[in-house]
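Read the structure below first, then the notes.
Part of the complex only, each chain left as placed.
In this document, chain identifiers A and B correspond to the written order of the chains, with residue numbering beginning at 1 in each.
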Amino acid sequence: MLDELREECGVIGIYDGENVARNVAMGLYALQHRGQESAGFAVSDGAKIRVRKSMGLVSALLREHDAGELKGRAGIGHVRYSTTGASTLANAQPILVGCKWGQIAVAHNGNITNAAELRAEMEAEGHIFQTTSDSEILLHEIARTRAGDLGEAVEKAVAKLTGSFSLVFLSKDAMYVARDGFGFRPLSLGRLGNAWCAASETCAFDLLGAKYVRDVEPGEFLTVTREGVRSRRFVRKERRAHCIFECIYFARPDSRIFGQSCDKVRRKMGKKLAEERPVDADIVVAVPDSAATAALGYAQASGIRFEIGLLRNHYVGRTFIDPAQDVREQKVRLKFNPIEGVLKGRRVCVVDDSLVRGTTLRILVRMIRDAGATEVHVRIASPPVAHPCFFGMDFPSSRELAAASMAPEEIAAALGVDSLGYLSVEGMKECTGEGEHYCAACFDGNYPDYVGAKTDKARCG
Amino acid sequence: MLDELREECGVIGIYDGENVARNVAMGLYALQHRGQESAGFAVSDGAKIRVRKSMGLVSALLREHDAGELKGRAGIGHVRYSTTGASTLANAQPILVGCKWGQIAVAHNGNITNAAELRAEMEAEGHIFQTTSDSEILLHEIARTRAGDLGEAVEKAVAKLTGSFSLVFLSKDAMYVARDGFGFRPLSLGRLGNAWCAASETCAFDLLGAKYVRDVEPGEFLTVTREGVRSRRFVRKERRAHCIFECIYFARPDSRIFGQSCDKVRRKMGKKLAEERPVDADIVVAVPDSAATAALGYAQASGIRFEIGLLRNHYVGRTFIDPAQDVREQKVRLKFNPIEGVLKGRRVCVVDDSLVRGTTLRILVRMIRDAGATEVHVRIASPPVAHPCFFGMDFPSSRELAAASMAPEEIAAALGVDSLGYLSVEGMKECTGEGEHYCAACFDGNYPDYVGAKTDKARCG
């Protein structure tokens, strides 16, 4: 995707294993694509939990903190994107607090839609808030819940939440894992030797050499102790609502989420797109790296040759601002290299996985034309994004969504392309199998759950 | 003092002025001696409070954060020492929270002795704690207090505390200032043009060009708004209990605290010491820099010549550890330079302001002998420290206090000196004037207030 949608977080937890800090960090490396703004881990040595967090990548976390300092056999980790400039260390996770139950740490992926209401209620009752994170609200709820023990309190607290959440908790001697009743965000259970682990995506298991056991069920609450794993249901919804955008773009292609191999779903979407939106072109080219699989599918189904016509420069860091130039254009030019030898004199079909704003694609289309393409056709392996997300994806405001105010042909004109085609909502759902169990609200506006009072912006937990 | 007593904090607040962030930082420079572990400031623009904190000196704070980003006309600041290794950014101040009253930030100097009890009570009621700081407990108390407005809540919360506290609070449109009923720690009120300011020591006013107005009274609660300053008493104690160690060592000599010029009190202590503990020596030499004034007083009263026989190296940073050497000795040698030309062939009277552990002095005495001194006599311008402090000074545990287990002559033998003499408790109190209004518990064991359940270690707020 061109727009680098900022969204989401990634979580991981490991209970009762060797080298826990190191393995949690290793797992975070595999989940790095889910959040690059801050990273952190917390480990319990059975008596005390210690937490370390850093702004930036997992590699920064490991540069600033010695994993060896975090002794213990249980730990959780988190990578995070924030949606606003207020990205500070204070908001990084895991968040660790002390309360009547002792110490508890949490790592959260998702967006709690009744957070504002809960916070207002808690403030009225005398609570203080040091962050703007949903997770702090959840910790307050746990601390004030009446229960027989911490596990029961966590379960009760989780049951009060609406919205999306894949959660991993760490107490001094247990790990708790919970997933919202709709199953918006992925969360899987695995085994690493004798240890239990939970992670946002199975690619973390693969890197660790852990075995995938099963998905954590929507509405399921797991208590992991030395006695093993105990499962309970804290809520049952009439349907599931897996985020279809995870399949389209966000999850790593080598992950298995929602019972599907991501890579296979993307190839199907590419094929379906070729069926629905054929094109008369010489070559199919992907927007690297995320759209490669969909583009391959498109090429296979259409019989048009797949080519590598755009390269992505992975070295781009901070750039200089030359006020006399278009900054966005500079960034796009630094990031993508069109290969003239491939594009020149060709009718090019460019496949991308999704189209949000369109501003970047407009620049890229011009670069492809400048490289000598005679025609540029754009095919998007998902429908037009037209509605905000309240469950963890940080789409821009409606005003900035290309499809919110323009018809496809207007967008095509704005992009300067010869043709533009999207995958249909039905076609898309078909590719996932069990399409009725997905949330496609950003495409069709059908929100499966309460969207909250804070309708301005969905925030990552 | 040789042992670099770690203790204390420094606070400052300015209400309704120009360049507030800059002036708060300037004031923190003047208070830097009160805390060198972390520094921070918070500024309100009338609608929102922003906070910035850094580990290290005020110069690090200003290197990492642009004071110009903190717009507004009211602000508070803090410099901090922590007493344990757990010195982290999370514990740095000011602490800023949101609660039912809106945003509130606090900067605290002192040690709340009923903190553990309050925290236990709050935890039982469902509160969470993200730091190990007393100040967080106070903020919880404010948030859960029933009151007509924030000011009343702050006052009520403060009234529940025991122990020592000089506090400055910032809300979006007011500043609150409070001092415990015994007046353990200094806190002064001043004017900078039309703005009001409060600071731990008057030296901050001098640097800012502000005018000293008066001390904040023990038990006084000030509400500073655009309407001006309103004063109330939240508690009245039968006596005062100013920390006498502030006069001996901690406050800056150019500050006026507890109604006295620090510098004058120290000179008197030196003179009194000369009376009580005369010596037959050729020269009087101070342990730099803190004992210079007392040594001058000793020289004047005794008629023995004052000389600069020890220099202090201010460039010492991180040093290397050579396992084959005594690390403490390396540090002392890097820090103090004996001047052979002054010491050689002389009977030297070394004056220090206080003696806590004695381990460093032992090394220094040997260095003075190595430089050729024929006799080394030590005079301490305060009594033996024999009791822990629960009100904000971080003395080592009793086990490490030289005077807790040894008689003066034993200490003299351990130090390897020809004679050792302390100032008497009576002599010391006499020098302060109104000696009955001082807390000298570290010397005489008479604690004026509840010392708390957490008797292990006094912590800085």
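The rule we apply is simple: a contact is a pair of C-beta atoms (placed from the backbone, for glycine too) under 8 Å apart; a residue touches a chain by one contact, two chains touch by 3 or more.
Just so it is clear, the model here is predicted, and its values are computed rather than measured.
All protein chains share one sequence; of the complete assembly in this entry, 2 are displayed, while the total copy number is 4.
Note that only the chains that are shown with their structure count from here on.
Annotation: 49 Å between the Cα-based centres of chain A and chain B. Across the complex, chain B is touched by residues 89, 95-100, 123-130, 136, 139-140, 142-145 of chain A.
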